[in-house]
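Here the complex is missing one protein chain, while the rest keep their positions.
Letters A and B name the chains as they come in the text, with residue numbers starting at 1 for each one.
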Amino acid sequence: MELRRKDLLGIADLSPEEITLILDTAASLKEISTRPIKKVPTLRGKTVVTLFYEPSTRTRMSFEIAAKRLSADTVNLTVSASSAVKGETLADTAANLQAMQPDLLIIRHQAAGAPHFLARRLACGVINAGDGMHEHPTQALLDLLTIREAKGRLHGLKVAIVGDIAHSRVARSNIQALTKMGSQVTVTGPATMLPPYLETLGVRVVRTLEEAVAGADVIMMLRIQMERMGQMYFSTLREYSAHFGLAPRHLALAQKDVIIMHPGPINRGVEISPEVADGPYSVILDQVTNGVAVRMAVMLLLLGGERG
Amino acid sequence: MELRRKDLLGIADLSPEEITLILDTAASLKEISTRPIKKVPTLRGKTVVTLFYEPSTRTRMSFEIAAKRLSADTVNLTVSASSAVKGETLADTAANLQAMQPDLLIIRHQAAGAPHFLARRLACGVINAGDGMHEHPTQALLDLLTIREAKGRLHGLKVAIVGDIAHSRVARSNIQALTKMGSQVTVTGPATMLPPYLETLGVRVVRTLEEAVAGADVIMMLRIQMERMGQMYFSTLREYSAHFGLAPRHLALAQKDVIIMHPGPINRGVEISPEVADGPYSVILDQVTNGVAVRMAVMLLLLGGERG
Partner (left out) sequence: MELRRKDLLGIADLSPEEITLILDTAASLKEISTRPIKKVPTLRGKTVVTLFYEPSTRTRMSFEIAAKRLSADTVNLTVSASSAVKGETLADTAANLQAMQPDLLIIRHQAAGAPHFLARRLACGVINAGDGMHEHPTQALLDLLTIREAKGRLHGLKVAIVGDIAHSRVARSNIQALTKMGSQVTVTGPATMLPPYLETLGVRVVRTLEEAVAGADVIMMLRIQMERMGQMYFSTLREYSAHFGLAPRHLALAQKDVIIMHPGPINRGVEISPEVADGPYSVILDQVTNGVAVRMAVMLLLLGGERG
């Protein structure tokens, strides 16, 4: 089976079969990164451009390493917000990139829908590496791979997602991915951080962290965006942490083999205590490792190369 | 025939035969970027360094892609104006780069003559990627390739160049390249943007856009440098656009098969209307595609590799 798509724009577009294909491919590609020569010639001669309108060394690096392990050439463009404002339109930037005949454009942009806008206009493949508060599909896919590795399945799992659900593209993509694959998602967070449409997505909303993690197979903590908290910084942060920060005592409420996830970077002592982040239930670094594998899989499947 | 040069510093140095050689080579290399594996081993093991003292993601990226499609290794150095002021001299920077034994140094610098200064001191090849208001030779060469593709020739064409002629290295390099190849160049723009020496270059100067484009085979619009307009920003811009912005009504004055060019990035609605920029006569994106091919050709000819 093949992924018959030009682009990966969001989880919303993907069927469960496509998700499974990506996860299976990623699982088979993981072994490459453990070889002495961690490189296959699959995408030799392909040009992969990263176009990041928000700074993110980590996600950019994960894509870059993934591309290089498949032997693609990579070119990085980081566009600062200020220069983007003065400069040409996104459509013109994209048309110009396209004219240099890349094979894949990996875009992160502060505007929801920017990757979709480009994908319609460009002949090359487009991967959404995060668009505003909308989607971050490779993050959800790497989370699914990590869960499947730990649990052996995705169907019937109880997954708690905790934090600023309303503003998180990670939450949004994961909710869609997990419900498509048959997991049961419960979310919690401060009332101001819970959007109204959640029930329509088949998600259970609860008021406390304790309720959310009760019986959970998976606890997924979201990153608190410090810059969003503004004036109220310290008091709000302390209060947030008291109510929604994951601490060792919460783990006793969950399944015995619960796994703890976080998309990173971690604010230690805010949304997650160091004991939990570094403890035996944490799979946070497995998520990072799986990020490279999932991005290799997506690039390979979009460009239709042979596996190495 | 070979290009018996170490450096490409400006159009001023090039003979018509050399220009034709570069264009022919670029035309033959274009096909590489359309292959499934868009890469030839020609410059494998060569080190190409980009040294940009002015930010330019687009030109830098065009060179980087060109180098990678020839299998060269690329290293990017971007020097901010502030750190350059505090730091070592250009000669010292260049001597240090040279000591790392690169094969080609691609430099953009705000000072006219900086690439020439370096080329005299360095054993490696130097390509001028734009020096102050002086020259931008690969831009002129990609423009010539684009014109030649559309018209089948360069000799005897009527080319209008419109805008801030005085401060434009694109205009300066193109005027020399076009007149060397036998085109007839007409320029126009606000009086303050027309330098006094133009007639000595064999260029016709006219006062209005209408005169300039009358009977033109090619209309080349220059980018307005917003940052140069300072205080007078809005009123000047509106006035500029009214008098020298290219709109659909101007095309009727030109040849029926006129082509519209712009070095990018475009200020839509200022020097060119969206209808014209995106219209059927526009070859703006062909220019970008040809930029990669011309830069591949120049690198290959300077380094004397075999064609792949």
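Structure notes:
Everything that follows uses one rule, which is that a residue touches a chain if its C-beta (ideal position, glycine included) is under 8 Å from a C-beta of that chain, and two chains touch if they have at least 3 such contacts.
Please read all numbers here as calculations on a predicted model, not as lab measurements.
Only one of the listed residues, A:K38, A:R207 or A:R249, touches the absent chain: A:K38.
Of the options B:E88, B:E210 or B:E275, the residue whose C-beta touches the omitted chain is B:E88.
For the options B:L77, B:L201, B:M226 or B:A242, the residue in contact with the chain missing from this view is B:L77. Within the complete assembly, residues 33-39, 55, 57-58, 61-62, 64-65, 68-69, 226, 264-268, 285-286, 288-289, 291-292 of chain A touch the chain that is not shown. Within the complete assembly, residues 44-47, 49, 73, 75, 77, 79, 83, 86-89, 92-93, 95-103 of chain B touch the chain that is not shown.
By our rule, only the chains that are shown with their structure count from here on.
Rounded to a whole number, the gap between the C-alpha centres of chain A and chain B is 40 angstrom.
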